[in-house]
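The structure is given below, and queries will be raised subsequently.
The complex is shown incomplete by one protein chain, all other protein chains being positioned as in the whole.
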Amino acid sequence: MAENEDFVIVGAAYKKQVRPVSESSVWRRLWKRPLFSLLVLGILLLGCIMAESIMNHHPSDFYLANLNEPPNTEFYFGTDSLGRDIFSIIWYGGRVSLFIGFSGMAILTCIGVFYGCLSGMAPAFLDNMMMRTAEMLSSIPNLLLILLILSIAGKPTPISIAAVIGGTSWMSLARIVRSEVRQIRASEYILVAKSMGASFPRILYYHLLPNFLSAIMFVVVSSISSCIMLESTLSFLGLGLPVEVVSWGSMLSLSNKALLTNSWWVILIPGVFIVVTLLCITNIGHYLRGAVNRRSSNL
Amino acid sequence: GSNPQTSSPKGVDNSTLAFASGDYTTINPILNTHDELPDIIFSGLMKYDAKGNPVTDLAESYTYDANTLTYIFKLRQGVKWHDGAAFHADDVKFTLDTLTQSKTLAASITDNYKEISSVTTPDENTVVIRLSKPNAAMLNYLTIGILPRHLLEGKDIMTDSFNQHPIGTGRYKFVSWEVGQSVIVEKNTDYYDKIPQIDKIVFKIVPDENARALQMKSGDLDIAWLNAQNTEGFRGDKNYQVFDFKTADYRAISPNFAVPFWQNNKELVGILGYALDKEAIVKSTLGGRGVSAYGPLQLNAEYNNPNVRHYDYDPEKFRQAVEALGWIKGADGIYEKDGQKLSFGVDVRENEEERIDIANVAAQQFRAAGVDMKVNIIQKLNWKTLESFLIGEAAPFDPDNGTYDLFATGASGNYTHYSNAEVDKYLQAARMDVDPAARKDAYDKFQEVLAKEPAYIMIAYLEGNYVAVPRLKGPSTERVLGHHAVGVMWNIEDWTLGNS
Amino acid sequence: MDNILELNHLSVSFHTAQGEVEAVRNVSLTLKKGEVLALVGESGCGKSVLCKSVMKLLPPNAFVKNGSIVAAGEDITQFSEERMRCLRGTRFSMVFQDPMLSLNPTIPIGKQIMEMICLHRKVGRQTARQQALQLLYLVGLEEPEQRFSLQPHYFSGGMRQRCVLAIALAAQPQMLFADEPTTALDVTMQAQIIDLLRDIQKKLQLSIVFISHDLGVVARIANRVAIMYAGKIVEIGTAEDIFYDPRHPYTWGLLRALPSFVPRGGRLHNIPGMPPSLLHPPQGDAFAVRNAYAMKIDYEKMPPFYKISDTHSAATWLLDARAPYIRRPELLHGESRESIG
Amino acid sequence: MLRYIGKKIGIFVIFMGLLSMFVFILARLAPGDPLLSFYGEGVERMSTEEHLAARQRLGLDETLPVQYIRWVDNAVHGDFGISYKYKQPASVILMALLGNTLLLGTVAYVSVFVLAVLLAVFCTLYEDTWVDRIICKMGTIVYYLPPFWLGLLLILLFSVNLHWLPSGGAYDTGRSNDLLNRLQHMILPLMVMVTSHLWYYTYMIRNKLLDEVRRDYVLLAKAKGMSGYSIVWHHCLRNVAPSITSIMAISITHILSGTYVVEAVFAYPGIGALSIESAKYHDYNLLMLVVLITGALVILSSLLAQTINECLDPRMRSEGDSIWQKMKTL
Partner (left out) sequence: MAEILLSVQHVKQFFSINASFTVEAVNDVSFQIRCGEVFGLAGESGSGKSTLARTIMHMYEPTAGAVYYKEWQISAQPIYHAHKKDIQRNMQMIFQDSAAALNPRMTVRELIEEPLRIWRWCSTCPAYRQRVVELLQLVGLETSFLSQYPDELSGGQRQRVSIARSLALEPSLIIADEPVASLDVSIQAQIINLFQELQREKQFAFLFIAHDLSLLRFISDRIGVMYRGHMVELA
């Protein structure tokens, strides 16, 4: 009887067919997130933001009684040859450096993306002109251009340095964006959006940006590092920030000096902080990029 | 050494010395005033001995007539330029005329020669120099290298290619110049005096201090001037020797008396010295390689007057003195008077790292004492507006050089607008008087007056630390060096290089 | 032993972020020498994956979950990449779904063919060139000499498809997988390519696995037809079996959906609903929710294969002895079949 | 063909004109006294008249347009003026150092890209395996190491401790024509330049390649029986070559401006330091020349890249990429 019941025709959509789904995948997805990087970066950022309450010494003071001391309980990361407390400088300087890094990145990304999109969407003639202009600007060695503009801009502040660095380093990003946009702009969804009457900012924001974001992610993230490095090069050249504003960049030039004096703490600690920070940022950027589903390789 | 291939007598390899040098743009004694190369390629009528006193060089002898203010120099015979041409009195006249009359020349030293009214050459071996005013330091100034007339006459001294292919009469001959890389000189075997023993000197251009230290370590250099910190790494290493030269190079904060703050507060200049722990500055910024400074002639062996007021570190004394002047500490810990803060800026040029450090440490010490000194890093000095400058000066030789032009009212180097009638008087007297005893007396007085009303807040004298390989023998620390420790090669003819 | 390919209970899955995608589920089939087997099914039912898993061209996240692949008597399931490389091109080759994308856009057509020849046969460049030209003649490309050194973008879709075919045939394979070789082409081109395939198959005695979702196309070329649904084969038989005596409701649906079957102005017969996701394929018969003749058991249990004749079998509970008799809906008549075949 | 070349030359000339104008104006807007580098500290002692006369001598008293036109006029006749600092013709100074920089730059440039391509191919072949992951991590870390620091560290290791390599200079004195010697001196600077650029380009090329191996033609190539290595090498690389050449074209200044650090650390005589100094001390003529040279290099290489791309990929010839897009829907 029961058997026959099974063979009663009930037709389509009689009930939903489901199979129990194991929940393990949620864990796996969470695991793939760069939790560790986020944590480390979070701690670093928090430390820099709350530098005042963490520091146990004044970052730009010279503790002349404690020259060149290795890390100890009073000076957690030791002191340099002028008696400055490296621990405090790290946090305080991190604030300046990260500010310059991030805002430089923001500026160059904004300019680069906007310029690149505009050029990519423009008719051939305008596009050509815009690209040649960018090429012209980028043919002047970056440092040289920064130097010239900084000297016109007057006394450097973190903001002006970030602005100048950002304002002079967007060209290669613009070029990448442009070539991406050139590829995307012929795609049909852009045509659709256009034929529906979408404005340029709308197309840029909803259609172009999300689609080339992954392509420029690495360039954007690594521009944070190049902004920090450029600032340190400027410090090295003596054109950087006023002395009372310490940054990781000025710390790096300190470590150059200390190379022969076996003060490993002066050499290593700032470098480690910079590299770790950048690595974390890269990891997170990489995740953001990878989060967009990519087909698997055909190889 | 990098070229061990040339053979030489046992135990001695005088072939090539590698010397770490800064970059050169020109090699010309009247354009480069403190550089090593012009010193050894060119020679002057006079030269300095170990003590820094002028003695004859190209001149065989000289006489001075105080009434007519005339020097008559007899020149050495048979001296040859490196290109083989004979050296004449004309060359001397040409050089001095260039210094005094050239329209295109813009060198910082021309002021030293402005008393020369005429130069004549009665014959090939005699030069007659007539002065318009007495100048006791003239013999010092005549140590300037003599330029060859036959190569430079009618040319623009500033831009002529001679500056890159110098021909002199000195101990070493210019051989080649690889731009940015090295300048090579070899010994002048026709030299009229003691011929140097080291065949060849390579001036390796290594501008970066750390790179220089590393090259020294890696054996690419034989002798190099290093900063105090880097020198530490070589001390006690048997593979290296360290020469600690005294230098007449000092650092001070020089107030600009043209700005209102200092015009109103001249008295502060001296007192501020009490607030600076100079020993600590030397220890930290100079790695302990230096001495605290109290006067511009402090390292002058003959003319120094140690018995002047010193303004050594004494915060209590500073407090009393400054409060005696009516300053009262404000709520922020900075002194105030009549609503004005005890606050001024100090300018430092961006490329001078050790000065920046000094300024920063000094600023911190001042702040602790209640003085607000702001450090400004600048690219270009503007003496019209700056409030004070972290100055570096040196008076290694004649006391006139490095005092008169700095402290006399309206003198060419007196950018700070310092003016003190008594100082002027003694400096003038010392300049006019050729008699050493009288001069000494005048300089003693000058130093006393200057100490009472100082022009600078003196900080420290630097040391010049040269690191060399042990096989290099001969450098003598007897001589007090000048700015940037220039002058090690003053006795280059005595240097020898052992085998590596 | 003329079974050139045997699949035994083959299951292939993909690891994805969402979970396991079961693209091929328990598929068994055989292919004889000189036979044309058509695989028919909706998009995403696993046709391409099936072919690629035989050639081991699946991406790294795919894995053979179960079953074995036997080619010309050799079990190649566990073959290493190196050994597979020798088989690819010679034992079996493949014509991919999209001729526009499967040619390298920057390399001249001729070179792409020669590459294949040089790879598998020790011949000089000149001979390879000669052979490549012959192949281009074979696939009916006009003026092959002139076109030999042109990049693919100078070619129309049909011409490109011919070139891909030439590449696939270059190393004289025993077996060819043709993965929807005509879908992207228009009707005239489609007909040409199918005729060409048929010719070549006859000439070279090839075994072909022909993939399509268009029964009309299949009717023109196939000896045997396998209908796939949601990773499984639901019905398999000779072309006659499938077209004249289909047993699976899904096959009925497919046959009825052709537009030429309905007079103008009418409504096309369609199968309601969407094919299931293979991410978590449903329990029971996957077709049940779209099947007007579904029985309760269809929602619970996977139907087994029922043999209808020696060549014909189908997996549906309708063939079970206990099932009620269902009158097959009216299908294509003889003359309509002519119109598509 | 002639028209093609003519067009390229036209672009070149306009480009150089605009570039020189831009830098000319920028340099002169920057505050500071160019006389300072000519006369040294002496400038501070000059009276106003002397100062004026000196400016006149250097032709700095005229209005900007006049100065610019005169500069262009001279430059067209091959006279680029004298360097204020070196007091010699700017071209002489530049030529003396340009060779060194070009040598180092070219070798660095070539090795960066050769290594980048090799690494990228390697990473692509082993995508998502531990080798790839390790290379990526290492590459990123090395890329982030500050070049100053790395340079000094390398000297410490290879010259001071191991005595394997010279620590500075472009060649041993007097052996400027000894290529081997030059190479020996170039190894350390090269290592710094390569490490500070390598990963950036590797990563870009790697990404391009990863996109490329996801194309369908790869599957066809694989079905032919080609190995993964030869697919990437013969097919994918060829297809990403246009992107690589365009990246290479823009990277020239990137790599050239990287020489500054290297020159400072390794006392390598080159134009990097020269250009910085010239900008810092308002050595206008030298600055202009340096910028023109790098500008010419960039535009030439980008024109070259364009030409190469057009040869590699005929689709590029007409209006870039769009036509291909259209053709796809054919």
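Note that the chains take the letters A, B, C and D in the order they are written out, and that residue 1 is the start of every chain.
By our rule, contacts are C-beta pairs under 8 Å (C-beta built on N, C-alpha and C of every residue); 3 or more make two chains touch, one makes a residue touch a chain.
Since the structure is predicted, the reported quantities are computational estimates derived from the model, not experimental observations.
Colleague: For the chain not shown, which residue from C:2, C:186, C:199 or C:300 touches it across the whole complex?
Modeller: Per the contact definition at the top, the residue touching the missing chain is C:186.
Colleague: From the list A:182, A:207 or A:286, pick the residue that touches the absent chain.
Modeller: Of all options in A:182, A:207 or A:286, contact with the hidden chain holds for A:207.
Colleague: Quick one: which of C:253, C:281 or C:303 touches the chain that's been left out?
Modeller: C:253
Colleague: Would you write out the residues of subunit C that touch the absent chain, in ascending order?
Modeller: 41-44, 156-158, 183-189, 213-215, 253-254, 257-260, 262, 264-265, 267-272, 274-275
Colleague: Which subunit A residues touch the hidden chain?
Modeller: Residues of subunit A in contact with the hidden chain: 187-189, 191-199, 202, 206-207, 210-211, 292-293.
Everything that follows uses one rule, which is that only the chains that are shown with their structure count from here on.
Colleague: In angstrom, rounded to a whole number, how far apart do the mean CA points of subunit B and subunit C lie?
Modeller: Whole-Å distance between the two chain centres: 91.
Colleague: Roughly how far is subunit A from subunit D, going centre to centre by Cα mean, in whole Å?
Modeller: Using C-alpha averages as centres, the distance is 24 Å.
Colleague: Which parts of subunit B, given as residue numbers and ranges, touch two or more other chains?
Modeller: As it turns out, subunit B has residues touching two or more other chains at 210, 214, 217, 379.
Colleague: Would you give the residues of subunit C that are in contact with at least 2 other chains, written as numbers and ranges?
Modeller: In subunit C, residues 57, 60 touch at least two other chains, as defined above.
Colleague: Using the touch definition up top, name the residues of subunit A that touch subunit D in the complex.
Modeller: 124, 132, 135-136, 138-145, 147-149, 151-152, 171-172, 175, 179, 182-183, 186-187, 215, 218-219, 222, 225, 229, 232-233, 236-237, 239, 252-253, 255-256, 259, 267, 271, 274-275, 278-279, 282, 294-299
Colleague: Under the stated contact criterion, what part of subunit B meets subunit D in this complex?
Modeller: Contacts found on subunit B: 2-3, 25-26, 31, 104, 106-108, 110-111, 158-159, 161, 163-164, 176, 178-182, 184, 202, 204-208, 210-212, 214-215, 217-220, 379-381, 383, 412-413, 415.
Colleague: What does subunit D use to touch subunit C in their complex?
Modeller: It comes out as residues 128, 215-217, 219-227, 234-235, 238-239, 312-315, 324, 327-328, 330.
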